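Here the complex is missing a single protein chain, while all its other protein chains stay put.
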Amino acid sequence: MPMSIDRLKSELIQFGQYAHQRSWVPATSGNFSQRVEPAEILVTASGVHKGYLTADDFLRVTLDGEPLEPRRPSAETELHLQLYRHYPAVKCVLHVHTMAATILSDFTEAEIRFSQLELLKAFDGIDTHEVSRSLPVIPNSQNMQTLAAAIEPYFGEPILPAYLIRGHGVYVWGSDYPSAFRHLEALDFLLSCTLARPYTLRA
Amino acid sequence: MPMSIDRLKSELIQFGQYAHQRSWVPATSGNFSQRVEPAEILVTASGVHKGYLTADDFLRVTLDGEPLEPRRPSAETELHLQLYRHYPAVKCVLHVHTMAATILSDFTEAEIRFSQLELLKAFDGIDTHEVSRSLPVIPNSQNMQTLAAAIEPYFGEPILPAYLIRGHGVYVWGSDYPSAFRHLEALDFLLSCTLARPYTLRA
Amino acid sequence: MPMSIDRLKSELIQFGQYAHQRSWVPATSGNFSQRVEPAEILVTASGVHKGYLTADDFLRVTLDGEPLEPRRPSAETELHLQLYRHYPAVKCVLHVHTMAATILSDFTEAEIRFSQLELLKAFDGIDTHEVSRSLPVIPNSQNMQTLAAAIEPYFGEPILPAYLIRGHGVYVWGSDYPSAFRHLEALDFLLSCTLARPYTLRA
Partner (left out) sequence: MPMSIDRLKSELIQFGQYAHQRSWVPATSGNFSQRVEPAEILVTASGVHKGYLTADDFLRVTLDGEPLEPRRPSAETELHLQLYRHYPAVKCVLHVHTMAATILSDFTEAEIRFSQLELLKAFDGIDTHEVSRSLPVIPNSQNMQTLAAAIEPYFGEPILPAYLIRGHGVYVWGSDYPSAFRHLEALDFLLSCTLARPYTLRA
């Protein structure tokens, strides 16, 4: 039984408040979405502060990118749609600007590798800390097609359900909102630990 | 249609609570203002804790610095007025003491440059991360004329809508309160990322 | 007079909210328990987010590990039971994932030593800062018997009422919930201070 649109909005409104309290959506940054129908998503409107969302700050968009309501969708909606088209099981996509993601993306090459951390088990399909998983890091661009083309090759690899855009922020997804939120909490923990490691161990 | 004075006060009272929760206004520091009429502003009174403002903690002042109510305005009101006189479109000025601003101002020369960060798009008039913008840093003084004279030359340059006073804090402005708040959130994010960058990359 | 099960649950529900606010239980991590009867404990169910616990998210388990209710107990319940079996006076066990515990466990050998800090007096039985106490650090494993065997030898030594599992988190215990909470607050303070010490003093 699918959840009502009101309930899907409510999850994202509360997530926005939490994200604002963590300083993950500064200055109207970030955008969130949920799949409503197989070929239709609900996404935050452009330009609103994600810490103070109301039910009016969302609109429905088809998988092809056609808005079904008058408001303008977030400029990065195309990156959400790419994930929904590629992964039929994905039902929720969250994009935020955490400090750790922004800083670490700026001085790593094409990926960050994690291993030996218990929190890796928070990601769907991982049941031991004895794995090694990659988080892709792609160059930033104002062209959504360029960003989409940069991330596309990673979809065939066993990456974490997330990627970073350099100097920009993190995208994370899941099979529903709780799953996407769990992945984001885990990822922020892993990235924050990486950033806070003492300097001598970092290199 | 201009906003009522009550509404303008309410925005600043709520901002003060948020700023206190972020530890941006320690020990009665900081001061906030909004333009009420083309030649009249509303500014916080001297000496009150900005995390616990009430409607009585404000007074109106003319652009020439004449108080229109009995309370004493913040000692730094002249710096607010300078911005309102120079930029007719500016409607709100926020001054706070963030840790990142205080620390970074203390070991940089005349400016801090930012580039390649998506959050730069949070500033009015910037639509790509591929820009480079300067944040002026001026020496501290207890003489408001000295401070005003130090910042004046930067007004002709394409600076961010903000400046730092060394060891003192940050001034930020915008076309209304949401705009000034967005600029401050973005600036704190950029400065905090700069401060938290690993040591090897900082120099 | 023993506390009612409702009261024991209520303490852990409120602790979970506090722990979530401190980011100690990211992504459904962590698990909590209290002793109900000499040979019976109450423990959090598997897979739930510890920041949003309800009275339905607990079940009773015997000291031998037999669930007395249909829900599945946390996968790490065996580590809780080991503590309750070894220490008859222990009434509460808390397991969380603090950043400081996770990071420091990753680059220390078999233990972390603390001395000369006033907060050591927060641990039962210590009444001066002029002591030196050890916090064991054991290797991580997905096999609970392996983890239990690794910590067992430390029980005969004058350790703090806590241990770390490498890259995983912290276990802490006490004679009731307030005692276990006090131990956890003190331990997080000691570990966070250790992590934040300037680099030159750390080695």
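We call the chains A, B and C, going by the order they appear; numbering starts again at 1 in every chain.
As a working rule, contacts are C-beta pairs under 8 Å (C-beta built on N, C-alpha and C of every residue); 3 or more make two chains touch, one makes a residue touch a chain.
What you see is a predicted model, and the numbers here were worked out from it, not measured in a lab.
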Omitted chain's touching partners, listed by label: B, C
Sole residue of C:A89, C:A110 or C:C193 that reaches the chain not shown, by the stated touch rule: C:C193
Absent chain, residues of chain B that touch it: 23, 26-29, 49, 97, 99, 102-103, 106-107, 140, 142, 165-169, 195, 199, 202-203
Residues of chain C in contact with the chain not shown: 116-119, 122, 127-130, 178, 182-183, 185-186, 188-189, 192-193, 196-201
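Just so it is clear, only the chains that are shown with their structure count from here on.
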Proportion of interface numbers common to chain A and chain B (over half same, under half different): different
Whole-Å gap separating chain B and chain C, where each centre is the average of the chain's CA atoms: 44
Residues of chain B touching at least two other chains: none
